[in-house]
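Let's look at subunit A:
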Amino acid sequence: MTAPLLRVEKLVKRFGALVVTDELSLDVRAGEMHAVIGPNGAGKTTFIHQLSGSLSSQAGRILFDDADITHLDMPQRVRRGLARSFQITSILPGQTVLANVALAVQARSGTSFRFLRAVDHEAPLNDAAAAILDRVGLGARKGVRAGSLSHGEKRLLEIAIAIATAPRLLLLDEPLAGLGQEEAQVCIQLLAALKREFSIILVEHDMDAVFQLADRISVLVAGRVIATGTPDEIRANAAVRQAYLGDGELD
Partner candidate 1 sequence: MSQQQALPATTLAPASAAAWRVSFVALLFVALALLPIAAKLGAEGYILNLVTRALIFAIAAISLDLILGHGALVSFGHAAYLGIGSYAVGILASHGVEEVLLQIPVAIGAGALFALATGAVSLRTSGVYYIMSTLAFGQMLYFFAVSLSAYGGDDGLTLPGRSTILGMPLLKADTTFYYVVLALLGATYVLTLRITRSRFGRVLNGIRENPARMKAIGFEPFTYQLAACIIAGATCALAGVLLANQTGFVSPAYMTWQRSGELLVMVILGGIGSLWGAIIGALSFLLLEEVLSLITEQWKLILGPFLVLVALGGYGGIAGLADTLRNKLVRRGQP
Partner candidate 2 sequence: MSSALLIVQTLNGLQLGILLFLIAAGLTLVFGVMDFINLAHGVQYMIGAYLIAMFSAWTGSFWAGLALTLPVALAVGLLLEVTIFRRLYGRSHLDQVLATFGLILFLNQLVKTIWGAAPLSVPMPDVLSGSVRLMDGLLYPVYRIALIGLGLTTALLLYVLINKTRVGMLVRAGASNAPMVSALGVDIGRLFMIVFGFGAMLAGFAGAMVAPILSVEPGMGDNLLILTFVVIVIGGIGSIRGAFIAALLVGLIDTLGRAFGPHLLRLMLDAASANQAGRSLAPMLIYILMAAVLFFRPSGLFPVKR
Partner candidate 3 sequence: MKRYMLALATVSALALSAVGAHAQDKLKIGLIVTLSGPSAVLGGQVRDGFNLAVKTLGGKLGGVETEVVVADDELKPDVAVTKVKGLLERDQVNFVVGPVFSNVLQAIHKPVTDSSAFLISPNAGTSNFAGKQCNPNFFVTSYQNDQVHEVLGKYAQDKGFKKVFLMAPNYQAGKDSLAGFKRHFKGEVLDEVYTPLGQLDFSAELAKIAAAKPDAFFTFMPGGMGVNLVKQYRQAGLANIPFLSAFTTDESTLPAQKDDAVGFLGGANWAPNTDNPQNKAFVAAYEAAYGAVPGTYAMQAYDAALLIDSAIKATGGKVGDKDAVRAALKKANFTSLRGAFKFGNNNYPIQDFVLVKVAKRADGKFQTEVVETVFKDYVDVYAKECPLN
């Protein structure tokens, strides 16, 4: 078996006396969608921050594609192919939808120290961005200011920006947060399509979506992974049922 795409070894994050990430270890294989679930306060978002580099780690290692990225900052990680979406929408509201995505395309294609040519007219950037927008279903909205999109559209834009950096591993932090039933279905279909193309870590509260989409699931409780396995294995895991679900039933 080949080495995993991402290997997390005994990662630690403390805020003062509070241990949020407690020697967490986890492997993500190339090509899989790996969901991370856990009760509120289990440390999922902190973990994503540590993976993406917006929080530093006090101990442990993060290996990405066999390279130690524990001490790289966020832009460096992104350039190695580790992209994230934000739980709370984070876009450039003043720029057009197309520009939001084109910037991400620009980030991975050539220099950004180009001062005089009008970026609006750079066909390669625009074409690549437009293609991605078409994929996420925002093709018709590309000329609109991103700030005026609906919430559901912004969530899709958020994903579009993340995939525009051409990542090898996509960290999706609650992509369905705040979406209505219909919007959520659109988004789930998009995720199903994306998983054929990208390795994905998915943090999500919507259990239906998680069990429907994920290849493997890790359950986080109090900053530790208490179980990892296929959805069926997790469903059957007694420790998970005990710790996470209490006496409730999974359906």
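The candidates came about this way: all candidates are chains of the complex that A comes from, given by their letters.
By definition in this document, contacts are C-beta pairs under 8 Å (C-beta built on N, C-alpha and C of every residue); 3 or more make two chains touch, one makes a residue touch a chain; residues count from 1.
Keep in mind that what you see is a predicted model, and the values were worked out from it rather than measured.
Between subunit A and the candidates 1, 2 or 3, a touch occurs in this complex only for 1.
Partner candidate 1 is touched in their complex by these residues of subunit A: 52, 54, 73-75, 78-79, 83-84, 86, 90-96, 99, 102-104, 106-108, 111-120, 122, 161-162, 164-165.
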